[in-house]
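The complex is shown incomplete by one protein chain, all other protein chains being positioned as in the whole.
After this line comes chain A, so read on.
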Amino acid sequence: MTKILIRGAKVLGGEVQDVLIDGETIEATARQGEIDISGTDPDAEGITVIEAAGQILLPGLVDLHTHLREPGREDSETVLTGTRAAASGGYTSVFAMANTFPVADTAGVVEQVYRLGQEHGYCDVQPIGAVTVGLEGKKLAELGAMHESAAGVTVFSDDGKCVDDAVIMRRALEYVKAFGGVVAQHAQEPRLTEGAQMNEGVVSAELGLGGWPAVAEESIIARDVLLAEHVGSRVHICHLSTAGSVEIVRWAKSRGIDVTAEVTPHHLLLTDELVRSYNPVYKVNPPLRTERDVMALREALADGTIDIVATDHAPHPHEDKDCEWAAAAMGMVGLETALSVVQHTMVDTGLLDWAGVADRMSFKPAKIGRATGHGRPVSAGEPANLTLVDPAYRGLVDPAGFASRSRNTPYEGRELPGRVTHTFLRGRATLMDGKLA
């Protein structure tokens, strides 16, 4: 079995260590130079040495919110291209959202997506099951069947649509307790967001674009944390985007309600001022908010009110963005820029250290989604799911170099720090020196 020695990286940004991978497992970690391979001929023994001085070694990243688009919209992304993008971005596990065509609301669809991920081997794909049949919010999908399928679904979401019926939401929260599942809510009160095009506020008033008010998100979150408390379930809030949502989640946690929340990289960096360009690359749901919201989200991610960063990677073909704002699709790709945006907004600002990044982008999302073998400590005996980052790197984002099939990034031409150099999935390099295996 091939061995890999990662030499001189700072593990979780702390101590400089050497890490030896044997097969699928981390065999040993030790202070620099203490793993002795001097007596062996590296070539003969099949030891690959990676000189990683100055780099940060993290547990493989876990994304609880990815759109892989297969089946149905293979023109924008497939499981193969999406997992290659994930590997490029340092991810070893992604949770694939259910809003495909057909919808992932049956055991058959989730098993198909799961198997495609396994076959391609770039990144583990854990399908998310729809809460309701066809994402229509009317009738519970066969949640138990999806859980018991080969895909072993534990996270359920109608993402893209809100489970807005309070009774359906309550039942879903209750029902999945039987097998330790969690409902991930896309919090968007539908009546308050009819025709919504962007954050409702100063900019929408000027631009004459339909407003998506913060209260449409906050009112659903408030309702759902109270429902979760009432029925004793856990609930996860997708892509939290407003300062008010942060306050509600903080309050809920202080009451002991079992709620977790995610924030996307773009909501940590971008504001609705960008919409003044009418460039639909900035059109996303929930919409970009204000500077005040961005600052509140960063602070909440730092203090743990928001548990995790999730990309909401949402690929769209060029023609769906090369048009007028109202006609454009909502969403941004994010897998290949997420870590850089988090470094830029959280690490370089001093809000979070690299151990915090490991927590928010690997340990916690794996825990919320029950992703076995992911989000584990970097220590002997653990699965070798690892990511190496060069934090000193500075470069302009060039979508032409993306592994994703889509290019709808809001960061084109923007300088962002950090670069993922290597990704290991159970000991196998899916990304080596910045190149996909």
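Everything below uses one rule, namely that contacts are C-beta pairs under 8 Å (C-beta built on N, C-alpha and C of every residue); 3 or more make two chains touch, one makes a residue touch a chain; residues count from 1.
Here is the rule we use: contacts and distances are computed from a predicted model.
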Listed names "Glutamyl-tRNA(Gln) amidotransferase subunit A", "Aspartate carbamoyltransferase", "ABC-2 type transport system permease protein" or "SpoVR family protein", matching UniProt entry of the absent chain: "Aspartate carbamoyltransferase"
Full-complex contact with the absent chain, from A:63, A:105 or A:200: A:200
Options A:121, A:152, A:213 or A:399, residue touching the unrepresented chain: A:213
Hidden partner chain, residues of chain A it touches: 197, 200-209, 211, 213, 277-279, 319, 322-327
